[in-house]
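Note sheet for the following structure.
Missing here: one protein chain of the complex. Every other protein chain is in place.
As written, the chain order gives the labels A, B and C, with residue 1 at the start of each chain.
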Amino acid sequence: MIEAAVLHIITPLALVVCAIFVALFRDLLYAAVSLGVLSLLLSLEFFLLKAPDVAIAEAGVGAAVTTAIFIIAIRATKRME
Amino acid sequence: MRFIVTAVVAYLLYLVLTIGSGTLLLWNEAELIIGAIFALVVAALVKNRYLKKSLRMLNPVRWFIWLIYLFLFFFAMAQANVDVAYRVITGRINPGIVKISPRLKNDMSLTLLANSITLTPGTLSVDVEEETNDMYIHWINVKPDVLKEMPRDYHPICNSFPDWARRIAG
Amino acid sequence: MWLPAAIVMVVCMLACIARIFIGPGAPTRLAAFDTTNTLVVALMVVLAIMFEQVIFVDVAIVYALLSFIMTLYVARFIEGKKF
Partner (left out) sequence: MGALNIVTYVFIGVGLFFNAVGSFGLNRFPDVYTRLHAATKCTTFGSMFLILAVIVQSASIWVMEGALSSQSVLSIHAIIALVVLLITNATSAHAIARAAHRSGEKPARAVVDDLEGKDIND
């Protein structure tokens, strides 16, 4: 099953690249969008590991609540770091 | 009347989401009873927001026209995708933002028209003026003869979707 | 039959994620993010029939609705309006 391993290799690598870019962006809105992609890939990874309940929880918390809180925080402060 | 319509829609949605849970016509008894109770509660809470003024979408003739429209819309969507694939591969674009006046009255037909022209050939709805219901459309392949007169003719841009929207929800 | 389709979908998704990192301006990044969401929802439905677990499709429905909310929220912020 070498093909099934491809999915399990690509998704964590993209996850790590997303985390690096979250730290690199100077514009905080871009960092928030990258964090949304990170939670998307984390949800996909939970899905691949056959844990759909954790994937639903991660999608709800990561895609909706965390980004909304970050956007409210960026509105209240400065956008550039 | 609004209460009954909202309760029926909520109950149907609940039944679709819990299909295959039992043996009594694909549902079990507990799901049917709990769904009815939740549908009544939801209808009591949101009936003034879900249906604003009129009940004209209950007319079955409109549903029938909507089904015909879906059939035509699928072919327009397939044509749109072949067109966009051609433009992606060759890179031949001629974009611009044009203004059309579809002369629609209410919000529902405007929503239907905006979603339709976003998914059909070469057009993307950008903005809408609230008072006059004029729409601004990003068009990927502008034909020069449309630009001559100022109230633009909408037939070359989005071939007769405003008429269909007026027929369905107008 | 489903596993090669899933791998091609993941490769398409990586191309969209690259546009999120290099794209100029906030609306381009948001458009790329929306495209990635669509691809992930389709990928989740495909993986559900591949794993033969019928309950996995619910994750796709929930993710489609929640990512829609996030896209609208960030778009309101870019528009520069109070909400």
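Basically, a contact is a pair of C-beta atoms (placed from the backbone, for glycine too) under 8 Å apart; a residue touches a chain by one contact, two chains touch by 3 or more.
Given the structure is predicted, the values throughout are model-derived calculations rather than measurements.
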{"item": "Touched by the hidden chain, restricted to displayed chains", "value": "B, C"}
{"item": "Interface with the undisplayed chain - residues on subunit C", "value": "1, 5, 8-9, 12-13, 15-16, 18-19, 25-28, 30-32, 34-35, 38-39, 41-42, 45-46, 48-49, 54-55, 57-58, 60-61, 64-65, 68, 71-72, 75-76, 78-80"}
{"item": "Residues from subunit B at the interface with the omitted partner, ascending", "value": "16-17, 19-20, 23, 26, 77-78, 80-81, 84-85, 87-89, 91, 93-99, 114-115, 118-119, 122, 124-127, 129-130, 136, 138, 140, 142, 147"}
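Assume only the chains that are shown with their structure count from here on.
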{"item": "Chain contact topology (line, ring, star, complete or other)", "value": "other"}
{"item": "For subunit A paired with subunit C, centre-to-centre distance based on mean C-alpha positions, whole Å", "value": "11"}
{"item": "Chain centre separation in whole Å, for subunit B relative to subunit A (CA means)", "value": "31"}
{"item": "Rounded Å distance, subunit B centre to subunit C centre (Cα mean)", "value": "22"}
{"item": "Touch list for subunit C against partner subunit A, complex", "value": "3-4, 6-7, 10, 14, 17, 20-21, 26, 29-30, 33, 36-37, 40, 43-44, 47, 51, 53, 55-56, 58-59, 62-63, 66-67, 69-70, 73-74, 77-78"}
{"item": "Subunit C-touching residues of subunit A, taken from the complex the two chains share", "value": "3-4, 6-7, 10-11, 14, 18, 21, 29-30, 32-34, 36-37, 40, 43-44, 47-48, 50, 52, 55-56, 59-60, 63-64, 67-68, 71, 74-75"}
